[in-house]
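This structure is in structure tokens; I'll ask about it shortly.
Removed: one protein chain of the complex. Kept in place: all other protein chains.
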Amino acid sequence: MQHSVSIRDLSLNFGSVKVLETLNLDIEQGEFIVLLGPSGCGKSTLLNCIAGLLDVSAGQIFIGGKNVTWMEPKDRGIGMVFQSYALYPQMTVERNLSFGLRVSGMKKDEIERRVARAAEILQIEPLLGRKPANLSGGQRQRVAIGRALVRDVDVFLFDEPLSNLDAKLRSDLRVEIKRLHQRLKNTMIYVTHDQIEALTLADRIAIMKNGVIQQLADPHTIYNKPVNLYVAGFIGSPSMNFIEGTLDGSSFTAEDGTVIPVATYDFADKAKATGKAVLGVRPEHILLGDDAAKMPYSLEVEIEIVEPMGSDTLAWTTIAGRPVTFRAASDVHLEAGQKLVVGFDPARGSFFSSETTNRL
Amino acid sequence: MADTAVYKEEGAGIAGQRGFLRKTFLHNMPAKIAALPMVATVLVVFVGCTLWTVYYSFTNSRLLPTGKFVGFEQYERLFATSRWNISVTNLISYGAMSLVLTLTLGFLLAVLMDQKIRFESAFRTIMLYPFALSFIVTGLVWQWIMNPTLGLQGTFRNLGWTGFTFDWIANPRMVLFALLIAGLWQGVGFCMVLMLAGLRGVDDEIWKAARIDGIPTWRTYVSIVLPMMRGVLVTAVVLIGSGIVRLYDLVVALTNGGPGISSEVPAKYVYNYMFSGGNIGQGLAAATMMLLTVIIIMVPWAYLEFGGKGRRS
Partner (left out) sequence: MSQTAIMAGAAPETGTGTAVEPRGPRPKPFFTPRKIIIYSVLILFSFYFLFPLYVMIATSFKTMPEIRFGNIFALPQQINFDAWVRAWTSVCTGLTCEGLSPGFWNSVKITIPSTIVSIFIAAVNGYALVNWRFKGSEIFFAILIFGSFIPYQVFLYPLVMITRELRIFGTLQAVILVHTIFGMPILTLLFRNYFASLPQELFKAARVDGAGFWRIFFEIMLPMSLPIFVVALILQVTGIWNDFLFGVVFAGTQNYPMTVQLNNIVNSAQGSPEYNVNMAATVLTGLVPLIIYFVSGKLFVRGVAAGAVKG
């Protein structure tokens, strides 16, 4: 099958600084890919390379099966939405949508048809006569999406499109982008540093660090089976608990001597499951009360700090000499100083080699 | 309002008990004392002297300012004087050409400088250095270059191009263009720096969006970027404009108003009547006319810039 977007051995250097390193990525037709990472990881740079706004240092880019490595952005069959919206301030919404088409010399009735369709999809018909200065942030972002829409292209690029909006609007527009994707079935490449956006929107997430894709997988796999310590720590809020220790095949001995049985854990290669390792457990995988007792590993702990979050409650304690957080339903009463039994199944956690930081 | 908040914090505790006088006058006293030079300058010079000038322009003061009120007599004489009328015409023609050319060339050069060129800082240094020089220096250099016998004209004629003519400085019909060459030489670099700052202030993503839309570079500059630079353009017009009204040193050095009175300007008229013509009333009337011109330019600008802010954003 032909890929919608294909990136082959892509590298980009600014002088001697390597921003992207021999990067490969294949994106299927109609797929929603999110590039996720902290600032400076190269995710926006990669998007700009795909758009043709940055010249690559090596490698190739294919869009719709065509080699577009040397093509101008306008010829690549892409539309792009920016963080600052980048609307032309002195033009009306209608002109913002149509300006590119007019410049390209498209027929008037075709332009009108496309603008009307985009306005209908995004429900911005009442705004067509207004200027960007008279629009709210959310409306501006819709217009910016509309400008990509009228180009009638197969691939949409989003560069942190929701970062300038407040939290409420952000979640509204997030849903709307998802709805748009379901309706249009275009390929979408979406850059963000917000893991909630990534987890909710993506078919697949590419987590990037220092110009290299760490893991490319669906949100479920990324969350539950992170390939290395970096991904494990980056995804999830509150973040995963880490306990350092040593593996010897059937059990894991933490640094303070606590022994945790690992028989249930599904190692990729059991033979290599020895030596220094890190055990990662997500806060919601630590259970309490009767559930805890049924777990392969349980113990009594003292609660140190309680953070009620509304929908649930977060508690801090110490396991195997390490600070550990766990989640409890909001109707469970917890308070600092209280002693209770908690437990977890190492099978739902992750082991990483201390040496390579990779998943075992 | 913010000001009161700053010292009320203290006022509540200390001055609350110490009476009304201290509260109104002595509070913030060091600041008021420190601002005295500014207050004095504003009241005595910018307000006082302006009113004085306007008032005495209605008197028949000659060698010394006297109180004899003569109504608009000085102004009638002013507009009956061909030297004044030539000065005004000159200022309008020179001003229009200078404003348009400075802005166009400044913008053009700024656009060229914005093309990720090599040696950008060298080019900028070259274009801006005349702005650091005195108008007197500028005027005298160009006076020498445009000297008909030994300057450019003489040189080209000696080289065998006998028909070459470049006598603008000595030609009453062309002398304003001579002034223009020198004026642009000094001012274009400044305008370029302003415009370049304006161009660099445009959001990078606007440029990216335009490239994705397939809008040609020149079209992006004209249709998108230029309208976005309204603030910088207005500032440039106001600064260049107020410089033009003030035009004096350059004329004194380059042509001294000549040949004849063909390159006289209002500022020079004022100076001559006040300090060498011994007709103070006449000079003050001319100065008042200059003031009027500036007010006519400034008021719409001030309105647009500060009064109309609500509508703009």
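The chains carry the letters A and B, assigned in the order they are written, with residues numbered from 1 in each.
Note that a contact is a pair of C-beta atoms (placed from the backbone, for glycine too) under 8 Å apart; a residue touches a chain by one contact, two chains touch by 3 or more.
The shown structure was predicted, so the numbers you read here are calculated from the model rather than taken from an experiment.
*Asks:* Looking at B:179, B:229 or B:280, which residue reaches the missing chain?
*Replies:* B:280
*Asks:* So which of B:50, B:85 or B:165 would be touching the chain we can't see?
*Replies:* Final answer for the missing-chain contact: B:50.
*Asks:* With the missing chain put back, one of B:96, B:133 or B:222 would touch it. Which one?
*Replies:* B:133
*Asks:* For chain A, which residues touch the unseen chain?
*Replies:* Within chain A, the residues touching the omitted chain are 55-60, 66-71.
*Asks:* Going by the touch rule given at the top, which residues of chain B touch the chain that is not shown?
*Replies:* 2-3, 6-7, 9-10, 28, 30-32, 34-35, 37-39, 41-42, 44-50, 52-53, 56, 65, 105, 108-109, 112-113, 115, 117, 121, 123-138, 140-145, 147, 150-152, 154-155, 158-159, 185, 189-190, 193-194, 197, 232, 235-236, 238-239, 242, 245-246, 248-249, 252-253, 256, 266-267, 270-271, 274-275, 280, 283-284, 286-288, 290-291, 294, 298, 302, 305
Rule of thumb we're sticking to: only the chains that are shown with their structure count from here on.
*Asks:* Quick check: in the complex, which residue numbers of chain B touch chain A?
*Replies:* 203, 205-206, 208-216, 219, 223-224, 227-228, 312-313
*Asks:* Would you pull the chain A residues touching chain B in the complex into a rising list?
*Replies:* Touch residues, chain A against chain B: 48, 51-53, 72-75, 78-80, 82-90, 99-100, 103-104, 133, 147, 151, 159.
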